[in-house]
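See structure below.
All protein chains but one are shown at their positions in the complex.
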């Protein structure tokens, strides 16, 4: 997906602690980048996850993460994690993510993260709040 | 997949540093567990990855990782990461992983990691060594 | 301090994720090794920290950590973290730690971690339990 298909991106500069002995970002650390970028995407949507927890008694759980590695990133690289919602279920959200650097035409990393909204008492999945749906809907492809 | 479908497992005890503010293992850390378990699986196969690099001029790159989260793990939990090779390509290996705890019948986490063998000079994929194929073949399902 | 000055050690094998682009363990990760080793030292003492929290209403907080780096460790190195209690205050414990590998005469890393026992309601420091003192006292130098 080109950058223009995403409504939001969040910048990262690769930390030394995130590299490994191959001199590149250790692959597990991309899930941390994805996680931060999704939280910042919710901030950009004006939907506060801590309020979600206190107001609805539910919290989001990650149920699936997929990462495809196309090209490595190195210490001090400036990269951007692009985020969009590609599927909205009764209680689940699927995010698609792409990491680009500079003006490179192709993403270095692509992936997907799936969240389920779970009631904190019953531990069962529970419908997404209307307000969140209203914020996400305008971003869906026609 | 039940435990009996896997030839190898490696134990982990969850570290405090690996938990997050939800009180459970932060999901990105499962890729570290997967990574360690695959290295130990190669040790168990008697195939030394550092020798592979020095003798063939190629190294393995992770090109894909998938993690499905079924149940959380907490600080001090004793878990085991089960590993098997489920696909062998010309230059690629696909590992399937499952994390079990105690005598629980169902895995807490399942996933897949794909490695490609890449020549360190040309950065192109290159065939897997015969010796590695000979070690992996007996483990493949009939 | 030689190994023989320590009552307890816990083994680690360096994970790839713990190395950095210099090819050595990223220095912040030694605090994770220290943390795990101190927990295992308490297990060896038969003092369960989760019971401490539930029975006394207090928990341990790290208030200081010092790490001195003498020699690096690399991926797959087998190292041992030696632990002993070097000072016992009214509410604080000071642990000394040394990391050795193989039969090397000198430690690769040395350090110190200070814990304070803090009441979880008042957030004030609170005396160490008698039972813990009784377990630690025999280990103190004469």
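As written, the chain order gives the labels A, B and C, with residue 1 at the start of each chain.
Convention: a contact is a pair of C-beta atoms (placed from the backbone, for glycine too) under 8 Å apart; a residue touches a chain by one contact, two chains touch by 3 or more.
Not measured: the values here are computed from a predicted model.
Checked against the full complex, the one of C:66, C:87, C:106 or C:133 touching the unshown chain is C:66. Checked against the hidden chain, the listed residues B:19, B:85 or B:126 yield one contact partner: B:19. Among A:1, A:36 or A:106, only A:36 touches the chain that is left out of the view.
With the whole complex as reference, residues 15-17, 31-32, 35-36, 39, 50, 76 of chain A touch the missing chain.
Counting the whole complex, the residues of chain B in touch with the unshown chain are 16-17, 19-21, 23-24, 26, 28, 74-75. For chain C, the residues touching the absent chain in the complete assembly are 22, 26-32, 35, 59, 61-69.
By our rule, only the chains that are shown with their structure count from here on.
Taking the mean of all protein C-alpha atoms as the reference point, the chain centroid lying nearest to it belongs to B. Ranked by the number of C-beta pairs in contact, the top chain pair here is A-B. Because chain A and chain B carry the same sequence, their contact can be compared by residue number, and over half of the numbers here are used by both.
Averaged Cα coordinates give chain B a centre that lies 30 Å from the centre of chain C. The centroid of the Cα atoms in chain A and the matching centroid in chain C are 36 Å apart. Each of residues 26, 28 in chain A touches at least two other chains.
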